[in-house]
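What you see is the complex with one protein chain gone and the rest in place.
Each chain gets a letter, A and B, in the order it is written, and its residues are counted from 1.
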Amino acid sequence: MLRKRRVLRAAVMGLVALIVATACSGTTGGPGATGTAKAELAAVQELTVATAADGYRNDDKRTTIGMYPLNANIFDTLVTLSPDYQVMPGLATKWEFRSPNTYRFTLRSGVKFHDGTPFTSKDVVWSIQRIAKQGGGTVGVSEQSAVAVDDLTVDITPKGQNLRALQQLVHPTWSIAKAGSDAAKPMGTGPFKFVEYVKDQRIVVEANDDYWGGKPTLRKITFRFIPDANTRVLALQAGEVQISDIPKESAKTITGDFTVSRSKVGAYEAIYVKIRPKEGYDLGQDKAVRQALAYAIDKKQVVESVWQGNAEVIQTMIPPAILGSEAGRITGTDRDVAKAKKILDDAGWKAASDGIREKNGRKLQLTMVVGFPNADTHKPMPEFAQAQLKEIGIDAKIVTTPDTASYEARLAKGDGDLWVEAGSQNDGNPCFLPDLLFSSPIPGGDEESNMYGNSFAPGESFDATIKRCREATSTADVQKAAADAMKLLVDEQFVVIPLAGTYRINGISKKVLDFVVHPAGVQQRWDSVKLAK
Amino acid sequence: MIGTKSRDTLAEAVADADALAPASSRPGVLRALLGHRTGVVGLVIVVVVALVALAAPLLAPDDPTRVDALRRLAPPSPDAPLGTDNLGRDILSRLIWGARLSLGTAGLAALLILTIGVGLGMIAGFYGGLLDDLLMRVVDVLLAFPALILALAIAGVLGPSIASVMIGIVTVAWADYARVMRGQVLAARERQYVEAARATGVRDARILARHLLPNVLPPILVLASLEMGGLILTISGLSFLGLGAQPPTPEWGAMLNDGRAFIGSAPQLMLFPGLAISIVVVGFNLLGDGLRDAFDPHLRD
Partner (left out) sequence: MLGYIARRLLYLVPVWIGISILAFALSLIAPGDPARQVLQQGGIDAPSPEQVTAMRRELGLDQPGPVRYVRWLSSAVRGDLGRSIRTGEPVLQSLADRFPRTAVLALIAVTLGLLIAIPLGIISALFRESSLDQLARIGALVGASVPSFWLAYLLILLFAVRLRLLPVAGAAEPRNVILPALTLAIGAAASLTRLTRSAMLEELVQDYVRTARAKGLRERAVIVGHALRNALTAIVTVTGIRLAALLGGAVIVETIFAWPGIGKYVVDSIFNRDYPTIQGFVLFTGTIVLLVNLTVDVSYVWLDPRVRLGARNR
């Protein structure tokens, strides 16, 4: 009996010791090389990167291997987006706008595809036509939109009036592939050549030494799909991968041989809550409810406490880097409990005995859907927001979806009141996010845009502002129209609450040099990266 | 591992003690259990946790859903004995309230499983014939499924909530009990007291309730206690996948899920809920072992 107890105790102690030892020990610190020029380069330049679940589509309708959402730098686009949101030359060296609705691109000469065939205007025409067959994408192209003027000149004329085409073409879905190539074997002009793609496991690329932008130092990159964010962090700490995007909550865990790399202030991924004012979830039709929601959440605490400073308070989803000085015109909202309560009181929403407000026998209960691009991105903000909504008498039920696909499936059904998303400024068009998320659906238009617009479009006056944005010719006018659109959404209609601008956070090994985090994940470049000894 | 567990302990117990002793030895069972050292440990653990769950409002030092962003991830202190989580909520209070949910859900699920399984198993065994055949085919179909997946599918169809998890589990898990119960009834039916009751013209329902049930139920209860641990693991596993308890409800599996990101920086978030689940499951396993041994004296320690 006594002996047994001793054995038991020893076993329990052992287990606890094991847990504590493994859990508490960080990685041992080592001399980290963060400099660039002076560091000696490693002989083997092979990088392994951990990314979230495999999001590539590969079906008859749409194939995005190597392009989106993970940009493996196999392809180039005509124009690219710098980390401070400037449109830069890519496969096109020059462009000119030709009234009323055409962009003429002068293509880079001497560029070769990975199989050695020269890149010409017919590849551009073919790639644009492929998107036209899939519905026309964000630009809204038809099969006649792209016209080869000569071997190195292409005209692109969108179906409808759209002067933002240039800024939209930076998005990797507008990648230029070799005419007639098989999408399952990506053939591009980018700094890396496709080696293999194993669904749900990895995509591997190797250096393209003939790259027009210069030979990359890295010889090979393996991108591994690891759906569990915590496993990604552990894979980084175990030295299995050298770069991984990590949840904001894990940033503190990254110490020792590893460091955290953030995109810079002012260029962020916006976290926002959209309010669906459509049938089935009609509580959002009540403007007072929307307005009260906007005043309920303490953005400062979200940023400083919940996310430990890995974000900034925002009043617009469009980063100031791209909205310019117009950003200041959007007043926005911040936590004001008294005001929120008064708005609800005045609108006839009275608190019942359980503290939850009621009107005409209907409880103020809202469903909050969290999951774009995945639920981990937002943790634990939704629960924090839930607690704050409760304080003003709103009962929010949280529903999480694990990944983008399931979030969008739910969105297509419109099943929910509040929609928590992270929106990246993925192209150079200031109106990108408001247009994508709030424009009224156009029959036969871009599928993705229609899906979002279906649920949230505020209607005619917003659409008119977006139209102005699409048709503006000067940067100042575009920014003005974009700001007007945001003002309408945030200050007048309260259909979206911008909460926080989060910096893209990557945990990286200190051996990784010259890795510049792009604020838009899909624009991430890998060809400057090197590995130190 | 999760989900297979519940199925497993049951099969294990059946395969293991094949002949759970007939009810003749019952008067000695409680005494035997109390004399069974590890069984008593199990009993104590289960009773203590059950009491904690019942007295949660009295015991919990704090509101388990009170968010306080200013004291997030605090290490254990007199203010928060087990520290606070990523939203500054008191972990001890969440564990205590979580006991209510974890134990309550598992207990209610077990009750439903027992009622349905025992009821249908008795009917099948007692009446036999076409009804028996039909029921047993249904049982065979259900047993041919990985339990977790079917529970997942049902919970997925009904939408994520603790109730749909329970419905999912019950839909699958009663089949095991029905099969075991039917076997017990078949064996008991041949015994004299049933024959005697029948001969004196007692109604079927009465025979079932008064004569058969008390004799065949105890071994089933042993199985149930052995399965409780597995049930708790299954429920917390489904919550871990996000299908069970929805935020901010404190549930142990969901707490583990929330704590994952802090395994390196604030281990209390994963350590304590994990220990809580393990301890309760150990408790039920020990209790089940003790009960089994008490019924089956020649295996007793």
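One rule holds for everything that comes next: a contact is a pair of C-beta atoms (placed from the backbone, for glycine too) under 8 Å apart; a residue touches a chain by one contact, two chains touch by 3 or more.
From a predicted model like this one, the values you see are computed outputs, not experimental measurements.
Within the full complex, the chain left out of the display is in contact with A, B. Residue in contact with the omitted chain (choice from B:Leu33, B:Ala74 or B:Met136): B:Met136.
In the complete assembly, the contact with the undisplayed chain comes from B:Val282, out of B:Ala187, B:Val202 or B:Val282.
Within the complete assembly, A:Ile226 is the residue of A:Val49, A:Ile226 or A:Leu366 that touches the hidden chain.
Within the full complex, the residue among A:Val147, A:Val337, A:Ile356 or A:Ala412 touching the omitted chain is A:Ala412. Touching the chain that is not shown, out of A:Ala42, A:Ala351 or A:Met451: A:Met451 (per the contact rule at the top). By the touch rule set out above, chain B reaches the unshown chain at residues 1-5, 7-9, 11-12, 15-18, 136-138, 140-142, 144-150, 152-154, 156-157, 159, 229, 233, 236-237, 240-241, 253, 256, 260, 263, 270, 274, 277-279, 281-282, 285-286, 298-299, 301. In the full complex, chain A touches the omitted chain through residues 3-4, 7-8, 11, 15, 18-19, 22-23, 25, 27, 57, 59-61, 199-202, 224-228, 230-231, 234-235, 237-240, 278, 401-403, 405-406, 409, 412-414, 441, 445, 447, 450-451, 454-455.
Everything below uses one rule, namely that only the chains that are shown with their structure count from here on.
Centre-to-centre, using mean CA coordinates, chain A is 43 Å away from chain B. The part of chain A that touches chain B in the complex is made up of residues 1, 4, 19-20, 23-24, 26, 229-230, 233, 237, 247, 249-250, 252-253, 301, 305-306, 375, 379-380, 382-384, 386-388, 397-400, 402.
Of all residues in chain B, only 37, 65-67, 69-70, 72, 86-88, 159-160, 242, 246-248, 258, 260-265, 267, 270-271, 274 touch chain A in the complex they form.
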